[in-house]
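Here the complex is missing a single protein chain, while all its other protein chains stay put.
Order as written gives the chain letters A and B; numbering starts at 1 within each chain.
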Amino acid sequence: MGTRFEPKGRIGRFVHEFEETAIAVLLGLMTLLAFVNVVLRYAFNSSLIWSLEVILILFSWLVIFGVSYAFKITSHLGVDAVTNLLPDRGKRICALLAGAVTIAYAFLLLKGSWDYWAPFAALDRTSGQWFPTGWENTRDQAWYVTDQVPPLRWLFGWLEPLINQGEVYEKMPRVVPYFILPFGSALILFRVVQAVVAVARGTRSSLIVSHEAEDEVAEAAETLKRQGA
Amino acid sequence: ACDDGEIVVKFSHVTNTDRHPKGIAAALLAERVNAEMDGTMCMEIFPNSTLYTDEQVLEAMLQGDVQLAAPSLSLFEPITKVFQVFDLPFMFKDINAVDAYQSSEDGQALLDSMQRRGLQGLGFWHNGMKQMSASVPLELPTDANGLKFRVQPSDVLVAQMEAIGASPQPMAFAEVYGALQTGVVDGQENTWSNIHGQKFFEVQDGITETNHGIIDYLVVAPVDWLDSLDADVRDQFLTILNEVTEARNSESTRVNEEAKEQILAAGGVVRQLTPEQRAAWVEAMKPVWAQFAEGIGQDVIDAAASYSN
């Protein structure tokens, strides 16, 4: 516990920097947008009718994107009271079993995410209840737009001929915000597999931390010790 | 719980089961289906948004995870614009005009308007005519000038509020009472039964009987699921549904009248408009029609309006 994640290599550092900045920017945008809406309403008696929906979209982006990052830096919460009683070998076996369950979860989440998102992108779902067994002819939902989000046609206009039979989107199509599901789930699966491999190699001890303030506590305890308190 | 071999119909809605017009109708429907189609079909009701909210239920339906829902008409805006006709201010003079239009050939045609999107309308369920309330007396449209009104996130309703110089505010329904009470927003529009059920009248200066619009629900089912039913099962189911629809819709006026009486009895203030005042509201809001005529279709607007002449 308590060891901060250190990215390795140039690409590793770049990716790490990107992930951290993306998380900060998403949260910052949510906050500013909510704040601006209060100011607009209170001071100018007006509102951005799309702001609520956009804030909520950013919120789900923040979390679904961030889950994979949290797997990477081992900050998901878990219970280690029982596994800590075991000898090292037992701990490792438990961590590997827990890893297998987590991989299965991430895999099922990815299949579910694809099946959910695909119709909005005019793509086919997978067949099969547990495992994808092939493609299933799916009723297209690419026409489905968000409630209030402006279409940003300069950015997403290319979707119209591609999936919406050339019809103009008057609001942003749902395929855009929902894209975070397959994208985020794929990242989660990738990070979980990476973590389990590291456990198998012995470079990482588990997938979890026992409480949310683990980093801060470790640091504070260290400083206290240094001061001889 | 359902028995093995029965066709399970999950009906997800967002209101209580014993006081709200939609909840009562849904409960009655389930009772009749489960009694009369025992062994063939089994309906499970999920009230109070416990399974899906109205915003999510149509997606779940297209996915095949729920078979019946009755969202309010403004929620179909992302799917088809034609239902915007029901949100246009002062489109119908009373609930009878709404009934007459809906049961006409033009009205029934609307039920099929989303077939290519995979949804089949099965019937309209009434909530009732909308009234307006605010923290100040509303008698003329100018009284609403500069006030903040909570509206459902619908383009038409936003335009309607802007037409009277009010500022439309998006807000989750659960927050409305608190927001009216504390003054975060000044007013809202709703039916008598909602105003009573949510106790909005307690935190408003009064309710003005504008009857300026309606809140109606569309009972929908997925086309693919309906197609998968045996013809006689489907017919029996739809017959029950139609009977429930008729029975409950004829009650809706009474339900709203009762709600209004109870508001008065609880000390709420209800304001009537003089014909001149009403004309001023109509005049202020009517320009909204032209704004949406292209999307809805002028023929649809004309047909709907013809029942209020």
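Basically, a residue touches a chain if its C-beta (ideal position, glycine included) is under 8 Å from a C-beta of that chain, and two chains touch if they have at least 3 such contacts.
The working rule: contacts and distances are computed from a predicted model.
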Missing subunit (named according to UniProt) among the choices "C4-dicarboxylate transporter, DctM subunit", "Tryptophan synthase alpha chain", "Cysteine desulfurase" or "Phenylacetic acid degradation protein": "C4-dicarboxylate transporter, DctM subunit"
Residue, one of A:Tyr69, A:Trp143 or A:Tyr169, that touches the chain absent here: A:Tyr69
Option from A:Gln148, A:Asn164 or A:Ser206 whose C-beta touches the chain left out: A:Ser206
Where the missing chain touches chain B, by residue: 1, 16, 44, 46, 48, 50-51, 53, 55-56, 59-60, 63-65, 171-172, 174-175, 177-179, 181-184, 197-199, 202-203
Positions on chain A contacted by the hidden chain, ascending: 20-21, 23-28, 30-32, 34-35, 37-38, 42, 52, 55-57, 59-60, 62-64, 66-67, 69-70, 73, 75-83, 94-95, 97-98, 101-102, 104-105, 108-109, 111-113, 115-117, 125, 129-130, 177-178, 180-181, 185, 206-208, 210-221, 223-225, 227, 229
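Operating definition for what follows: only the chains that are shown with their structure count from here on.
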Cα-centroid distance, chain A relative to chain B, in whole angstrom: 36
Residues of chain B defined as touching chain A within the complex: 55, 59, 62-63, 77-79, 117-118, 146, 148, 153, 158, 167-171, 224
Of chain A, residues touching chain B in the complex: 41, 45-47, 49, 51-53, 116, 119, 139, 141, 143-148, 171
